[in-house]
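Note that one protein chain is taken out, while the other chains of the complex remain in position.
For subunit A:
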Amino acid sequence: MNFLKRGLLSITRRKGKSLILLAVLFILGNVIAGAISISQATANVEESIKDKLGTAATVELDYEELESMDESEMMNFEIQNLDEELINQIGELPYVKYYDYNTTTYLASEEIDSYNGMEEEDGEYIEQGMGMEFQLKGVNYAPVLDIEEGKSNLVEGRVFTEEEIENGTPVAIISKKLAEKNNIQVGDTLSLMNQIYEFSESGEEEITDSRDVPLEVVGIFEPQTVNTDSENQEQADFMDMELQNTIYVANEIVSQEIKYSVGDQAEYEDYFIPAFVLNKPEDAEAFEEEVTPLLPELFIVRHATDSYESIAAPIESMSTLSKYVLIVSIITTILIIGLVVLLFLRDRKHELGIYLSLGESRIRVIGQIVTEVLIVSIIGMTLSLFTGNLLAQTVSDSMIDNDNNNQREEQMYYSEMQTDLTTDDVLEAYEVNLTGEFILLFYAVGIITILLSTLIPLIYIIRLNPKKIMM
């Protein structure tokens, strides 16, 4: 009949009180389990979405800052260019896995047709003459960052070699759709056309000069499209079209073509947009800290994960709320269970005095009471584990519905790091699950809370005077 057995016996002999305690624990357990469920689900969304957003970063002009300047300030401000040297310097930092910088131009073609998306299929598409439909995207990173990062897959052929990039060899990687439409195979040569326009007095544009840009196709890629909701279908189609008509070449080629089209009118300086892929998401902060001082005025570091906050607002607010609920419910539990147990102990004063008069150590008496409370708690927690998790699902579903109906804030500025993931992708990723991790966390939080709540009654036991009780 050691103190553990005594505790068990006490629970079964005082069924009424055990049940009251169980009921209180069950209710509080539901709140705690619910809060933990939601907070874990939101954390999981953040992790998985940030994972999807990747570790890419770029350096770009802070448009918002620029906008906030007054006119005279703006007039005097000269936007500097990011030079290759700085990009390389940043790219060589230890946080960077690999990096690229791109310069882009648009070219036309007489020989091949551009891919025109879905419209094509219903035959209503009207040929608009020869436009600059092909995005010539210069790269410096031979394996092509978009392919390396999984945004596109190389389905045929190969990527560039270092020499091709360095020498500006006229080789290209084109999309599968474009290749199919024009029946182009790897090894074929396609011809683009660089045209110089001039506006005549009547306002009509006139091609004053043009030259062929022949490119040998060495690889074919297929973009990995993200599912988007129907609301943005139009925009998605447009973005897809742009991507399908993108032709990857070496930066040097783009640079040459821009120089040709600009002519001698101006001194042309290459304009590069850098992209840095970091080793680990955790490196983002250190990377930013180190890079920011190196940048020209008004340039800032942007991370792909920056857009998380803007697309995950409903989840973020739920995450904050669940954390508050968790803290408040833990404090409430400590107080309520502490007081309920204290009340029950006052009823059992006599029993406790008897143990002490028989020479039982106070530690063991405390051990017995803690055991009793813990046993009932674990039963109550186990019951509320499932219901609390269900509760969390229901509550968060209705919270998401509510939040989703509120107008979403549109992002005003276009950033290179803008994602094609939307709030709906985030909400879709949100899932309240009964995971092992949740169960462990719940029991850990629960048991610690219960132990804290028994501190109040413990003081009572320590102060008990058996002589006063019994003699």
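The criterion applied here is as follows: contacts are C-beta pairs under 8 Å (C-beta built on N, C-alpha and C of every residue); 3 or more make two chains touch, one makes a residue touch a chain; residues count from 1.
Here, contacts and distances are computed from a predicted model.
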Protein name as given in UniProt for the chain not displayed, "Phenylalanine--tRNA ligase beta subunit", "ABC-type quaternary amine transporter", "Putative ABC transport system ATP-binding protein" or "Cytochrome c oxidase subunit CcoO": "Putative ABC transport system ATP-binding protein"
Sole contact to the chain not displayed, among A:E166, A:E316 or A:E360: A:E360
Residues of subunit A (touch criterion as defined above) contacting the omitted chain: 1-2, 5-6, 9-10, 13-14, 350-351, 353-355, 357-361, 466-467, 470-471
